[in-house]
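The other protein chains are all here in position, but one chain of the complex has been omitted.
And then chain A:
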């Protein structure tokens, strides 16, 4: 084990994450910001980190980044949310912070990963209470279009969304609606 890793062992997980958050907040470099956000989003994959990430208010950090202009930051932030939103506490937190709306906005991104993460996040955020919001008509309409996409990953995901999270009535309603309004949100670039 190298000295560096040894040091990190001693620093501890919370301190390390704290260092990341601090760097994210103080850095002037856009590159460093992206790298740190990617780090945090990857840490959000592992349930062991959830407690620390909540303590450091990383959930708010991710939610804030969803409205950034920098597409990479949005991609990483929604990836982070997608990674941690299955946890009950995190889910409740995001729902209470009105996180669904900015996630739905991500559906119209031109970045493929952003859209993928947003669809999955919406699925994972769906509860009996939030269902109305996460499967609102425009969302279902959007999923219908995605399900026809040539991008297999996206069409698979959209089909799971339509089949598992929406009622047949909802899908039917959206289908009728999209017949009339042919123009929609552009599909993400491949």
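In the analysis below, a residue touches a chain if its C-beta (ideal position, glycine included) is under 8 Å from a C-beta of that chain, and two chains touch if they have at least 3 such contacts; residues count from 1.
Note that contacts and distances are computed from a predicted model.
Chain not shown in the complex: UniProt lists it as "RNA-binding protein 48", one of "Dolichol-phosphate mannosyltransferase subunit 3", "DNA repair protein XRCC2 homolog", "RNA-binding protein 48" or "NADH dehydrogenase [ubiquinone] 1 subunit C2". Interface residues of chain A facing the missing partner chain: 1, 4-5, 8-10, 12-13, 16, 19-20, 23, 29, 31-32, 34-36, 38-39, 41-51, 75-76, 79-80, 82-83, 86-89, 112-113, 116-117, 120, 123-124, 150-153, 155-157, 159-160, 163-164, 190.
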